[in-house]
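Right, one structure below, let's go through it.
Here the complex is missing one protein chain, while the rest keep their positions.
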Amino acid sequence: MNLRWHHFALWALFIVGMFALPQFVSNGTLRTMIFANFLAIFAISWDTLSGRTGYISFGHPFLIGIGAYTTAILTHRFDFPVEISIPIAVIATMVGGLIVLLPALRIKGSYFALVTLAMMELVYQLVQVVRPDLTGGTRGMSGLPTLTRGAANGYYMSVSLMLAIALSMWLIMKTRLGTALSAIGMNEEAVSGSGLSVTKLKMTAFLMSAFIAGLGGAVYIHYLGSIAPRALFDINFVFTIIVAALIGGAGTTIGPIAGAFFLTFLLEYLRPWLPGAERYMVYSGLALLIYMYQPKGMWALMTQATFKSKIRP
Amino acid sequence: MTLRKILTTSAAAGLMAVAGFAGSAFADIKVGFIGSLSSDTGLSTLRGAEMAIEELNAAGGMNGEKIVLVTADTQEDVTEGVKAYEYLAETEKADFIISGSIDDVSLGWMPRMQEYQIPTLDTWTSSISIIDMVVKDPELMAPYFMNIASDEALATLYINFGADVLKKKMGWDSVVILAEDTAFGQAITGLVTEAISPVAGIEVKDTIVYDVGTVDFAPIFSKAQATGADFIYQVSSVNSQVISSQYVKLQVPMPMTGVNVSALGMEYWEDTGGAGGGISTLSPVPSVGFKLDPVSADFVKRYQAKYTSRPKMPHFNGFNAYYGLKQAMAAAAEVGGFKDAKKWSKAMEKQDLVLKLDGKMSLRYGFWGKDEVEPVTKRTYPHNARFDLTAPYDDAQPSMVVVQWKEDGSVGVVYPFEFATTEFTVPSWIKK
Amino acid sequence: MLQVLIQGLLLSGLYALIAVGFTLIFSVGRVLNLAYGAYLLIGGYAYFYFAQTLGMPKFAGVLMAGIFGCVLGLLKFQLIVKPLKGNHVAIEISTLILAVFLQSTVIFVFGDSSKILLPIIPGVERVAGAAIPFSNLFAAIASWIILLSLWWFVRSTHMGRAMQAVSMDAKGAAISGVDANRVNMFTWGLSGALGAIAGVFFASYTQLYPGMWVAPLIIAVAVVIVGGIGSIIGTLIVAHIVGFLEILTSAYIAPELRGVFTMLLIIVILVWRPSGLFGREEL
Partner (left out) sequence: MSAKLEIRNLVKKFGGLTATNDVSFTIEPGQSVGLIGPNGAGKTTIFSQIMGEHPQTKGEILIDGKEISHLATPQRIHAGVSRTYQVPRPFSEMSVAENIRVGLMPDSIWDMITRGPNREREVEIASAIGLGEDQLERLPSELSMGDLRKLEMARTLATSPRLMLLDEVFAGLTVNEIAVISDLVQSMRDDGMTFLIVSHDLKALEPLVDHAIAINHGEVIAQGQYQDVMGSDIVRASYLGTA
C-alpha cells in the first residue's frame, strides 16, 4: 500500500478544514456546499465504476433513483422510519442495479454507455406509468421526512457522508483492488491474462458504485424533502455528474470532489450576474474547454504544474 | 442580429446585476422572485411583480421602506428550484417570495418554505395537493398562499361547461378522454370522469392515456375516432402545442376541447404558426380574450408600453403577481413587515380586492377562510384564491373560463355565458 | 389495418430521416456523436428564424438549416473529433457537453418556451381513415430516397468507396491513398446537413424547443444500434421496426407505453447481439 504519512496529514487537514468551514462562511454558501457535497458523492460513485474501469455509465441516475425512490416510497407511503428505509434503499440499489445491469457488463465501450442511457430512459418512463399511486407519477412526492433542518446541520450531515465515502474509497483504491480496477480501464485482456476474473472485479466496482449511489441518493432525497422523476432521470443530471468527475480528474478520489465543488460554485457565483440559463452556457463552455485541453481534468493540470516530470502526456 | 441581441442582453444583464447589487446594499424590503426566467409563465409573474413594486416605490414604498426585487431562476427544474429558494432565503435573505413556478417545482421547494417560514405567494401552481398540506398542517403552511384557483375548482366548473354547452347546446352525448400520463392529467381525468356523466349526462366512451413525449398523435386520434364518441376531451399541460397543432395539421374530423396549457397566452397563435384554430381550453382568469375591468386594462396597457418582448400580454399569473404582491405589501404594512410570518399570514388572509366592470363583479382577489366550506365541492380551501362555482358569480370570479381560438386567429371567452365574448364553434373541417 | 400501415410508414419514414446522418457518422467515423440531436435542434431553430421570423421562402429556410447543420458538423469534426484522435469515450463525453452547450445557447437566444413550425408542405389527405399530412409524406419519401441513394453512393462512387475504406480500416485506407481527413470532413458535413434538415421535419411535425435534441438522439441511437454499424439498409429496416412498434403499441396496447418498448428493444439487442441485427460481426 502506497500510504505515506503526509497523505494522512493532508486528509486530516482537509477534514478539519471542511468541518471548521461553517464558522467562516455564510449560510447561503453552506447551502451551496451541501449540493456540492452530494454532487461529489455521486461523482465518486460514477468514478468508482466508470473512471476506474473505463466502463462509462450514462445512466447513473438510474442507480441514484432506485435508492431515492425506495426510501421515498417506504417513508412516504408506508411510514417507515428513515433509519430503516435508507439501508433498505442501499440494498435495493445494489440488488436492483445488479440484476438489471449485470448482463450489460459483458459489453464494452460505447455499447455499455448506451445500455445504461437506455436503462435510465426506461425507468424514467416506467416510474411515471407504473403505480403512480406509489411513485407520485410525474409530480413525484413532496413533504418527505427530512433528516436535518438548517444550513449548518445539513452541511455537517452531507460533509460527513461525503468525507466518509471519499476516505473509504481512497483507502480501498490504494489497495491492490484499486490497482486491479484501474488495470481493467487500461487493458482488460491483460487483467484476465494475469489470472484475475474481470467479471468479478467489474461486479465489485459496480456494487461499490451502486452502494455509494444508493446511499447518496437516499440521503439526498431526505435532504431535499421532495422527489421528482424529471429532476432525477435527466440527461442534464447525468451530464453534471460526469462533468464533475471528469473536470476534477477521473480515476482519482480528490478529482471528483474538486470537480463537484468547482462546478457547483461556478454556477452559484454566476447567479447574480447571469440569473438564467445563460449560466449553463458558461458552465458547459468552460467544461468543454477544460476537457478538450486536459481530459484528465484539473487535478492533472495542477499536478502537472507542480511536478512536471511525473505526469505523462 | 443574433449577436447584437446577445451583446445587448448580456450588457443589460450586467447592468441589472450591478443595479441589483447596488440596490441590495441599501434595501429595506427584499422581494425574491422564483420561477423560470426564460418561459412566458415565469416572465408573466416576474413582470407583474416588477410593475407592482415600481408603483409601490413611486408611492413611497412599504411603510416608507424601499422595495427591491431579486430573482432566482428555476429553469423549470425541480432541483434548481430548491437551490433557487435556498439562494433567495440564505444569500439574498428575501423578506417575501413571489413564485411563478410550475407544479412540480413548487412541490420541490415546499419543504424549504416550511423550513424557512418565509411569506410566499404562488401565482401559477394550482396543485390541490399543496392546499391539502395547508389543511393538514395550517401552522407549518401559514406563510404560504396560492392566489390561483386550485385544479379541483377548475375541473368542477368545467363540468358545468359540459352540461351547458357541450350537451345542451351542441347536443353531444359521448366523449373520449385523451389525457397525458401526468399527475395533473390523472387528477383532472379523475374529476371529469366521475362528474361528467352524472352531472352533465355525457357518457365517457374511453380514456386514452398517452405519454408526454409522444411524437405522433395520428394513431391516438384514430383510436379516439374509433370509439365513436361525439367529441374529444383533452387534458394536456406538458408539450400541449404538439397535440393541438397535430390536431389541426391532421384535420381530425372530430371536435376537441379540454385543457391545453399552451393556448393560455397571446403567443399561442404565433407559436403554432397559425395552426391552432378551433382549439378551446379552460383557463384561470383573467385569460386571453377576457373582458378586463378598467384597472386591469390599464395594467395591461402599461405592461405593453414597458415590455416589448414575450409575453405580449401577461398570462393570468401576471395579474395574480401584480395584485398579489400589492396585497402582500399591504398586509406587511399592517403588521410592521414580514418578520413575523404568522402575523403577516393573518393579515394576508384578510386581504380582499374587488374589481368591477360595468358595475358587476369582474375579479376578486381574496382568500378562502380556514373553515369556510365551498358549497359546490363541499370542502375547504384555506389560503387558496377565492372563486365562485355558480352563476351569477357574484361572490367572486369563476374559477376558470373556457376560451377558444378561432381559425382567423382571434380568441374569445365562450363560457361562462356571463363572461362570454364569442360563441363555442367547431373547426370548419368538421362536417356536421 | 390499412390505417396502421399508413401511419406506421409515415412515422418510420420520419425516424429513418432522423437516423440517416447518425448512421453515416457511426459507420464511417465509428464514433457515437452524442451531439447529433443538436443538429436537429439547430436546424429546426435556423428554419424557424429564417422562414418563420424573417419570412424567407420555406425552401430557403430548409436550405439555411442544412447549411447551419453542415457548418456545425464541420466545426465539430475540426475542433473536437480530430483533436481527440479516435478516443471514443472522450468524443462521446465532449459531444454530450457540446449538446448541453448548444441547448443553453438556444435558450439564451430564443427563450425556452416551445414553438410550433408551420408544415413545410401544407395540406392533408385522408385515406382509409388515416390522415396523411403532405409534409410527413414528403419526409418519408425523402428518407427512402436519401437512404437508398446513400447506399448507392457508398457502393458506387469514388467518394463512397473511400468512405467505406476509411470506415473499415483508417490506416489501410491512408496507405492506399485515401485522404481520410477529406472523407471525414465530407461525412461530418453531410451528416450535419442531413440532421439539420431532419430537424426541420421533426420540429414541424412535433414542436421546437431547446430540449428537443434528446428524443431524436435516442431514436437515432435505437435505430442505428439495433440496425447495426454501417448497415444503411439495416437503418431503413430498423427505422420501420421502431416506427411500427410505436404505432402498434399506441393502437393496440397503450399509448403511454410508447417509449418503453423502444428502450427495451435497445437494451435487449445490445445485450444479446451488440453488433446489431444487420451489422458486421466485430467488436
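Letters A, B and C mark the chains as written, and numbering starts fresh at 1 in each.
We adopt the following convention: a contact is a pair of C-beta atoms (placed from the backbone, for glycine too) under 8 Å apart; a residue touches a chain by one contact, two chains touch by 3 or more.
Note that this is a predicted model, so its numbers are computed, not measured.
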Listed by label, the shown chains touching the absent chain are A
Touch with the missing chain holds, among A:L201, A:V219 or A:A260, for A:L201
Out of A:V191, A:I247 or A:L263, only one touches the absent chain, namely A:V191
Only one of A:H7, A:R131, A:R149 or A:R176 touches the unshown chain, namely A:R176
Logged for chain A, residues touching the omitted partner chain are 1, 172, 175-177, 179-180, 182-183, 186-187, 189-198, 200-201, 204, 312
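Keep in mind that, in the parts below, only the chains that are shown with their structure count from here on.
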Contact graph of the chains (line, ring, star, complete, other): complete
Maximum distance between Cα centroids and chain A occurs for chain B
Taking each chain's centre as the mean of its CA atoms, chain B sits from chain C at a distance in Å of 37
Here the gap between chain A and chain C, centre to centre from mean Cα coordinates and rounded to Å, is 31
Shared-interface residues of chain C (touching two or more other chains) are 107-108, 112, 256-257, 259
Chain B touches at least 2 other chains through residues 38, 75, 181, 211, 213
Residue set of chain B touching chain A in the complex reads 10, 13-14, 17, 20-21, 37-38, 71-73, 75, 77-79, 82-83, 86-87, 90-92, 103-104, 107-112, 114-115, 127, 129, 133, 181-184, 186, 211-213, 238
As the complex stands, chain A meets chain B at residues 26-32, 35, 125, 128-129, 132, 136-140, 142-144, 146, 149-151, 224-226, 228, 230-231, 234, 236-237, 268, 271-279
Residue positions on chain B within touch of chain C in the complex are 2, 5-6, 9, 36, 38-40, 75-76, 181, 208-211, 213-216, 218-223, 225, 239, 241-242, 245-246, 249-252, 262, 267, 271-276, 310
